[in-house]
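One structure below.
Only one protein chain is missing; all other protein chains are in place.
Order as written gives the chain letters A and B; numbering starts at 1 within each chain.
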Amino acid sequence: MNYFEYKMHEIIDLLEKKEVSAKEVTASIYQRIEDKDPDVQAYLTLNKDKALQKAMEIDEKRAKNEAVGKLAGIPMALKDNMSTMDLLTTCSSEMLYNYLPPYDATVVKKLNDADAVLLGKLNMDEFAMGSSTETSAFKKTRNPFNLDYVPGGSSGGSAAAVAADEAFFTLGSDTGGSIRQPAAYCGVVGMKPTYGAISRYGLIAFASSLDQIGPFTKDVTDCALVMNAITGHDGNDSTSANVEYPDYTKALVNDVKGLRIGIPKEYFGEGVSQGVRDNINDAIKKLEELGAEVGECSMPNTDYAMPAYYIIATAECSSNLSRYDGVRYGLRSEENSLMEMFCKTRNKGFGSEVKSRIMLGTYALSAGYYDAYYLKALKVRNLVKKDFDQAFKQFDLLLTPTAPGTSFKFGEISDPISMYLLDVCTIPVNLAGLPGMSIPYGTSEGMPVGLQLIGKPFDESTLLRVAYTLEKNTDKTILKAGFKGGAE
Amino acid sequence: MKIELKDVEYVANLARLELSEPEKEEQLEKLNRILDYMEILAKVDTKDTAPLAHVLPIHNVLRKDEVHQTLETEKTLQNAPEESQGMFRVPKIV
Partner (left out) sequence: MNYEVVIGLEVHVELKTNTKIFCSCPNEFGMAPNTNVCPRCLGLPGTLPVLNEKALEYAVLAGLALNCDIAEFSKFDRKNYFYPDLTKAYQISQFDLPVCEHGYLDIETDGKSKRVGVTRIHLEEDAGKLVHEGDTISLSNASLVDYNRAGVPLIEIVSEPDMRSADEARAYLEKLKAYIEYTGVSDVKMEQGSLRCDANVSIRPFGQEEFGTRAEVKNLNSFKAVQKAIEYEVERQIELIEDGGRVVQETRTWDDNQGMTFSLRGKEEANDYRYFPDPDLTPLIISKDYVEALRNTLPELPDVKKERIINDFGLQEYDAGVITSSRGLALFFDKTVELYNEPKKVCNWLMVEFCRLLNTESTEIEDSLVSPENLAQLLRLVEEGAISGKIAKTVFEDMFHTGKDPESIVKEKGLVQISDEGALDSIIDQVIAQNPKSVEDFKSGKKQAIGFLVGQIMKETKGQANPGLVNKMLTEKMS
């Protein structure tokens, strides 16, 4: 049986009815990986022996009618910036090519407690810096819709693996759009929850005040199920929010009547392609038909979000990435003096994009420039947040494109600003710490278009509700990857 | 405001990156391209705006002063590029 084609919640049903074993499901996914990953290149490391063992343990428990977790026997995979005990965790960087963490990230523990089965670790932009997964030191992940195209980034491996049915769900991390943009490019569902809703403990930091973990799934129901497993307060993370977390499956309601949806006009500027524009407008029309109240609004500071973001993110990253100094773990360049060891290790270990960002961030924090760059950026961040506060007085959620365009070919974008502009629609959401979700909505020239829903803090439920309603009322949200191209 | 090669060198030293000459040129060009773009921030009036470092209104996150398990020495040193006598070894400092 081709179990890999199923949605996660369908497999959960089959497993609960004991119509299939976790071992069979897991083996089927590994077979799929063997078949497709040579083309897609989503995985960096496989965890096959342990995964099959875990699957068998779950089957045994089930056979004995013992209690199992909510995601028991579901094969899944993680972006390679989440710390997994005794399993390579590289951030797709030479710097950590051999790093075996001695501890599990909180999300890893939670998924383990839910009895999910860890298949392996997924490719990404180096230290999550990039928008196409092209900055990975190890491999280029390809878009399952067309292998000549990028999967987006930085969680490109996580998005591609779900799109290629190489996992039932994956986790990624989103600092400026790194879940939502690849989800859009690969035609899958991606959720960046509210900052603080999922523990960052064990997530290898890019920019601590912006980073957030979230799921990639095949549909909205699966997204709600995974959210139930991974959200929650964690005493190991000071920025984890100690609030009531809802049962997200309760939000899976086919009804948007009376919901007020705001359309911020700044997100529909000239950079947005016609194909994207047409699809998003179609979705808006659909929601109106279904009884939502749609209105336009203005968020005047949107244009300033991207430059402010790059200052804040790079400033934090310059400090977060200082610990890679060759002393305790990872790469070391053997030199005669400490200073040389530091400088050569770091120069060899980091790729060009990471170095640029460290340089920019170091510059923005250095003596004499702090006020003009870093402090200014924090103030602009406040203005961006205030735009959202204002909009949410009027609306229950906002709807925008996830990205101005669809995926592009490898090497097509080399100018840094053009690359950074791919994230203009997603960055403001991180600056304000809000939940943002991307769902597929139609295609443009054969490549998936992403629709972004932005909610109030900790109101992921409303996003799930709207996404679920669209899923139930159109055929545009479930897309099938065709593995075109790749004839090189 | 354009930065110069000496700024690149100053920053690279602070960040402990030994850039080759071509890399310095490449970084100089890239940084100037980005910093140019950042100029638009100067247009934003932030006179009456407070900086926002933490997006959530969380404060006073404290833990109890209770001892938890430490790491086994073997785990502590398992990734060490070089170790000696239970410690991490580094090349001479001066």
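Just so it is clear, a contact is a pair of C-beta atoms (placed from the backbone, for glycine too) under 8 Å apart; a residue touches a chain by one contact, two chains touch by 3 or more.
Since this is a predicted model, take the numbers as computed values, not measurements.
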item	value
Touch with the omitted chain, as defined above, among A:53, A:112 or A:238	A:238
Listed residues B:5, B:40 or B:71, member touching the removed chain	B:71
Hidden partner chain, touching residue among A:209, A:402 or A:452	A:209
Among A:279, A:302, A:347 or A:362, the residue in touch with the chain that has been omitted	A:362
Residues belonging to chain B that touch the chain removed from view	14, 16, 53-54, 58-71, 73, 76-77, 84-94
Hidden partner chain, residues of chain A it touches	81-83, 89, 91, 96, 99, 101-103, 105, 200-205, 207-209, 235-239, 315-316, 318-319, 322-323, 325, 327-329, 338, 342, 362, 365-367, 370, 374
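The rule is simple: only the chains that are shown with their structure count from here on.
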item	value
Complex interface listing, chain A residues touching chain B	98-100, 102, 195-196, 209, 235, 238-239, 241-242, 301, 303-304, 307-308, 310-311, 318, 322, 325-332, 334-344, 346-347, 350, 352, 355-356, 358-360, 362-363, 366, 373, 375-383, 385, 415-417, 431-433, 457
For the chain B and chain A complex, residues of the former touching the latter	3, 7-8, 10-12, 14-19, 23, 26-27, 30-31, 33-35, 37-38, 40-41, 44, 46, 49-56, 58, 61, 63, 71, 75-76, 78-82, 88, 90-94
